[in-house]
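Right, I'll just put the structure down here and ask away after.
Yeah, one chain of the complex is gone here, protein chain that is, but the others are all in their spots.
Each chain carries a letter (A, B and C) given by its place in the written order, and its residues are counted from 1.
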Amino acid sequence: MDLTFSDSEAAFRDELRAWFEINDPGTMPTGDDAAYAWRRDWQRRLAEGGWAGVHWPREYGGRNATMTESAIFFEELGRARAPLPANVLGLLLAGPTIMTYGTDEQKERYLSPILTADEIWCQGFSEPDAGSDLAALKTKAVKDGDDWVITGQKVWTSGAQYSKWCMLVARTDLDVPKHKGLTYFLMDMEQEGVQIRPLVQITGEPEFNELFIEGARVPDENVLGGVGNGWRVALTTLMNERSGLAFFLQVRLRQLLDELIEEAAERGLLDDPVVADRIGYLHMKAEILRLTAYRGLTTIEKYGTPGPEGSLTKWMWSETNQELAQFAADLLGADALTTGNRWAYELLRSRGNTIEGGTTEILKNIVAERVLGLPRLKGAAA
Amino acid sequence: MDLTFSDSEAAFRDELRAWFEINDPGTMPTGDDAAYAWRRDWQRRLAEGGWAGVHWPREYGGRNATMTESAIFFEELGRARAPLPANVLGLLLAGPTIMTYGTDEQKERYLSPILTADEIWCQGFSEPDAGSDLAALKTKAVKDGDDWVITGQKVWTSGAQYSKWCMLVARTDLDVPKHKGLTYFLMDMEQEGVQIRPLVQITGEPEFNELFIEGARVPDENVLGGVGNGWRVALTTLMNERSGLAFFLQVRLRQLLDELIEEAAERGLLDDPVVADRIGYLHMKAEILRLTAYRGLTTIEKYGTPGPEGSLTKWMWSETNQELAQFAADLLGADALTTGNRWAYELLRSRGNTIEGGTTEILKNIVAERVLGLPRLKGAAA
Amino acid sequence: MNFDFTEDQQEIKKTARDLLSSRSSLAKVREAAEGKAYDPALWSELVELGWPGIAIAEEHGGQGLGAVELAILSEELGYALAASPFLATVTAAEAIGIAGTPEQQAQWLPLLASGEATGTIGSAGGLVPDADAAAVIVLIGEDGVARVLARAEAEVTPVDSIDPTRRAARVYAPPTHGEALGGDSAAAIDRATVVVAAELVGVAQRALEMTLAYVKDRRQFDTPVGAYQAVSHKCAQMLKDTEGARSATYFAAWAADAEPDRLPEAASLAKAAASDGGRDVTASAIQAHGGIGFTWEADVHWLYKRAQVDAALLGGSGTHRARLARLLAARLQPAAA
Partner (left out) sequence: MNFDFTEDQQEIKKTARDLLSSRSSLAKVREAAEGKAYDPALWSELVELGWPGIAIAEEHGGQGLGAVELAILSEELGYALAASPFLATVTAAEAIGIAGTPEQQAQWLPLLASGEATGTIGSAGGLVPDADAAAVIVLIGEDGVARVLARAEAEVTPVDSIDPTRRAARVYAPPTHGEALGGDSAAAIDRATVVVAAELVGVAQRALEMTLAYVKDRRQFDTPVGAYQAVSHKCAQMLKDTEGARSATYFAAWAADAEPDRLPEAASLAKAAASDGGRDVTASAIQAHGGIGFTWEADVHWLYKRAQVDAALLGGSGTHRARLARLLAARLQPAAA
């Protein structure tokens, strides 16, 4: 057990920090489009510095970073108060999935523009009637000559309006059981058949979108991993979903907590034992999250498969983030209930934490069945 | 809405208080047998004063008390620090069930000795393999001449060693679905075929027993409510289970909390804001329990059926009682962890609160299905 | 001991439920929230029904009913999530009605009862609901003493709270402005507090009902999601929280008129229970709705936002728990009280 960074990890971190010193991310402009364009530029700068796809193999322009280094990257990104690169879904999900299942032509065609943010990716998995139940999705793909013609609706698609490509899972065979008839497509977003409608969240922001797909065409060569193999390919995408990102979220939580403690200190509230008790509690939870995330990395690096820790960090993070936001509202009163205040935003935004990327209920199912080996109830699923 | 007692309720209470003044319950002796004998005497005194079966109709020696008066009885019993009468299961469960389903002969035979504690009753429902699932019970009754011959095992039978009679549910027909082949028997405990083994709890006390029934005989006239009707009769017993008793428990919780507050004050701990916060919380929960229990009474008295409140008070009580015991341990430290201390006892005993008389999980099922009308999951049951 | 409403009270409840379900549907609430403007027709109608004056004495032009009737209405307005200055106005009237000088009462209560003017009550450091349009503001100072201010005597800065179904403002007034309430500020605040608790109970009830309807209908893995214990037990918990808050709130409303000595404790009980319950139940409602619950399009977020702001009005649950502990400690040492 050695909870300091190894020499090579420390060197990686120092190199990155040095790069951040020179390449100050600056301040993101307001306005969705401006912010997005800025994040795209930011990714280009990262890519130029060789920092965009740190966990990608060198042959694809990455740094071949270990899991820990990848975690360090996101920790440092958070510490530098830099935003996520614009094409985060391409870097974390589409890229690794294409590396795993793509043909040589597909790798050649898609990977490089992901890295440079020249082509942004979005994810078309969720559907209105298949929230937690991927296998129940209804979007259909029908073969027509060399193309597939796709019809259906997707939801919770973030960044769709900026995306060139969509990781789309659709049903290609209606005659086989639910998860068997699925195929994974790389769908061009720039076509008539794809309409995007912003989906406004309770924060008032349109962070996600709905996709209305009506006769969109995808050539056969854009099938990833083979027809009928979509379930397996999609699982690969989902497995990659929050490997490194967990550290970004964890650092962001830590920053929020530190800022709240500072704010409490400025208001002279730290001397209130009830406040102190709660701060001690939240600090404990934040540290447990951080440490458990690192334990999870050790397990993956050593054994190649995630241990129980990996399935717990999303749950820990979302719960703690909600508790933190609620405590901030208690502590700061009217300020934290006024639109424009960051805590007011967190109080709303954090409610999504236990829903997005797998509800806490589904995560508990997964922990119970896959980690603890508990039997599945008839009619229920994870 | 009038949350003062009506004139007749106040008169009932005052009469009872006056009676308690003259009939000081005194102090229960230590030792299980001595305590039980003492509680039996106590019930006889209550019966002589006309206070044993306050909710029973006058024709059976009761007082025809309203639900509220019955609640007052248990509140006052708690307030006088008097114990429950020895034959509490006879008074609350066996008596009312016999009144509902008994023949005239059965009513004549059984009711009076219940009231006077001349014949103590116990309840033989639960079985080792059918904890929350009454319909899964395996104890069998086979007709043999005019008798039924009973074989099986029961568990969680409190007071079995002092009981003359047992409310026993057994399977009389193996060929029909689970809850259809049951029959409700009034079984004489004083026979060879019934062996009692004390079941020691985590407190170290044998509060309950196991019954081993091997060829016990019950004459046909001791079937209650007809052969094959056991499920319905048993539900009547269960419905009566905690009507008035809730108030006894509620008052006991209140007393414990008040004593803890006094203890905290003596130790100068009330000035600690963290302690005060927790005391404010527990006080809130205790008051919510009390008020919700009274709201439940109003609903029953007015509409004849329990409202949602009735299904919530057991849950509220057990949760709060556990929180109280845990807080006491936090507050009092070593004292509350030392055997002999009442809080040490509560810390252990209260764990049973969320299990005995229906686990909290089963209560939530019942609330979800019967109160909220939520669908039942295939393979699950309340 | 009878927790049931009288027939008159039940009639008030039913009238309110019926009226508000058409006049203040969630579509109309959304319109008001998104348009940042109350529907004046709704307010006129409430005024015509005499609701703002329901608990104001008849001599001041009110209906002379009590805190229970007011709680019933407040609960229903919370259930409807009505976008209206009702809560602000009646809480001001409660405060002035119990603790105002005869002059303060004569000056303000008839205006509030008739709906000619609206009022509000709030803390100097907090969000004050509907202060921008209020003719009279009861402002609670750091010391717990409440002053009565005419609108012109106060600096009112409207702010957008996270709850767009209700206007809010920060209020400041120099110490020399306004006039202290003649009577007991604590009683004035307690009566207003019960009204807020009642609204929270209504909000929680609505969140529970919306959630039940949703989870009975919504299917995942070929099963209504409400059949899963992860969801159904959450709903059971929502019922428990809602009913617990309701028990405490009805008790407080009853005590306000029938046993005012018990009001301090009862009001704090009610507000602590309703603040916690309202927040937890509405958060659970979002969660039980899944992704849909996190969208602006669904209505469940209005409930969460109202509950969050209401929970902070006139003291959050922590403040009231601390007060309950003080009241209990004072009982042990009456001399120190």
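FYI, a residue touches a chain if its C-beta (ideal position, glycine included) is under 8 Å from a C-beta of that chain, and two chains touch if they have at least 3 such contacts.
Because the structure is a prediction, the values reported are computed rather than measured.
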{"item": "Hidden partner chain, touching residue among B:I22, B:L174 or B:I202", "value": "B:I202"}
{"item": "Selected from A:R197, A:H283 or A:R342 as touching the chain missing from the view", "value": "A:H283"}
{"item": "Chain not shown: contacting residue from A:F20, A:Y294 or A:F327", "value": "A:Y294"}
{"item": "Among B:A18, B:A34, B:L235 or B:L337, the residue in touch with the chain that has been omitted", "value": "B:L337"}
{"item": "Residue ranges of chain C at the interface with the undisplayed chain", "value": "228-230, 233"}
{"item": "Contacts of chain B with the absent chain, listed as residue ranges", "value": "126, 129-133, 136, 155-156, 199-202, 204, 274, 322, 326, 329-330, 333-334, 337-340, 344, 347-348, 351-352, 354-356, 359-361, 364-365, 379-381"}
{"item": "Hidden partner interface residues of chain A, rising order", "value": "1-6, 9, 68, 261-262, 265, 270, 273, 275-277, 279-281, 283-284, 287-288, 291-292, 294-295, 297-299, 302, 308-309, 312, 315-316, 361, 363-365, 367-369, 371-378, 380"}
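Criterion: only the chains that are shown with their structure count from here on.
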{"item": "Multi-partner residues of chain B (each touching 2 or more other chains)", "value": "273, 277, 377-378, 380"}
{"item": "Overlap residues in chain C, where contacts from two or more other chains coincide", "value": "223, 227-228, 231, 318, 322"}
